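Missing here: one protein chain of the complex. Every other protein chain is in place.
After this line comes chain A, so read on.
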Amino acid sequence: MKEIQNKLLTKSKATREDHFGRAICYLCIGLIIALVVCILYFITSRGIATFTQNHVNIWGFLAGTNWNPGSVDAHGNPEVGALPMIVTSFSVTVLAAAVATPFALAMAIFMSEIAGKKGTKFLQPVIELLVGIPSVVYGFIGLSVIVPLIRKIFGGTGFGILAGTIVLFVMVLPTITSLSVDSLRAVPLSYRQASAALGANRWQTIYKVILRTAAPGILTAVIFGMARAFGEALAVQMVIGNAVLMPKSLVSPASTLTSKLTTDVGNTVMGTLPNNVLWSLALILLFMSLFFNLLVRFIGKKGSIKK
C-alpha cells in the first residue's frame, strides 16, 4: 500500500526532468535580460558622470564645437564640445542610407518582382557575401582604394565624410536590401492580380501598388540600415581621418562618435574627465540605437499590412 502511495505522490523522473529543463531555459532568458539591463545601467552611469561629477554643462557638451578635454577655455570650463562628432556621425549615416536606398530598392524589386526564382537564387548569395565581409576588410579596401581615389580627384588627404559614406554605403546595402525584399514579398498576391486586372503594366503595379503598400517595411529597412551605419566603428575610423573638427566639406578629415571612441578609450585614465566624456559619447550612441529601435516599433505598429 505504502509503495503505491509513494509512487503516486512523488514526482516521476520525467516530471523532474521537465522542471529541470524548464528552469534552465528560464535561467538562460533571465541571463540575457540581466545582461541588457547591465549594459544600459553601466553605460548610462558612466556616461552621466561627466555631468554629475565634472559638472559639465550638458548643452555645452552637445552644442560646443571645441574638443580638447585636457584643457579649459577662457571661462574655466573644459573644452568638451561633441558637436563636430555628432554632426559627422549623422552626415555619414544619412548620406550612406540615401545612396544605398535606390540600389537596395532596385535589388529588392528585381528579386521579388522581376527575376523570379533564378535571379533570386543568384542574388541571395551576393547579399550574403556582402554581409559576410568583415568591417575591417571594408575599412582596409576603403583605405587602399577609395581614399587614394578621392585624393586624386578632389585633392586634399582623401580622408573624410565622402570616403566614410562610400564605405558605409556598401556595408548597409545588404541590410536594407534583405529587409526590403521581405516587405515586398509580404504584399499579398491579390494586390498584384487586382492591379494587373485593371490593366496596369509591371512598373505601374510596382510603383503605384506594391511600393506604396510596402512603404512602412521599406522605411523600417532604411532605419535598420542607418542604425548599422551609425554604430559602425572600425571601417569608418580607418577612412574618416580622425580629426575632431567641424566638417567643412565632404573631403576634409573629420571624426565620428564611434571613431573617437575606438581611438581614445585606451589613451585616457579611468575616472578622469577626458575618460568620462568618452563614455558620454558612448551614451549618445546607446540612446541613438534605442531611438532607432523605438522608431522601427512605431512604424511597425502603424503600418502593418492588413489582410
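A few notes on this one:
Just so it is clear, contacts are C-beta pairs under 8 Å (C-beta built on N, C-alpha and C of every residue); 3 or more make two chains touch, one makes a residue touch a chain; residues count from 1.
Please note the rule applied: contacts and distances are computed from a predicted model.
When the listed names "histidine kinase", "ABC transmembrane type-1 domain-containing protein", "LemA family protein" or "Phosphate transport system permease protein PstA" are checked against UniProt, the chain not shown comes out as "Phosphate transport system permease protein PstA". Only one of A:Val56, A:Ala227, A:Ala254 or A:Leu273 touches the absent chain when the whole complex is considered: A:Ala227. Remark: the omitted chain is touched by one listed residue; of A:Leu123, A:Met246 or A:Ile299 this is A:Leu123. Across the entire complex, the residue among A:Gln53, A:Gln204 or A:Ser249 in touch with the chain not shown is A:Gln204. Taking the complete complex into account, residues 14-15, 17-18, 20-22, 24-29, 31-33, 35-36, 38-39, 42-43, 46, 102-103, 106-107, 109-110, 114, 123, 126, 128-130, 132-137, 139-141, 143-145, 170, 173, 201-204, 206-207, 224, 227, 230-234, 237-238, 258, 261-263, 265-266, 270, 279, 282, 285-286, 289-290, 292-293, 297 of chain A touch the chain not shown.
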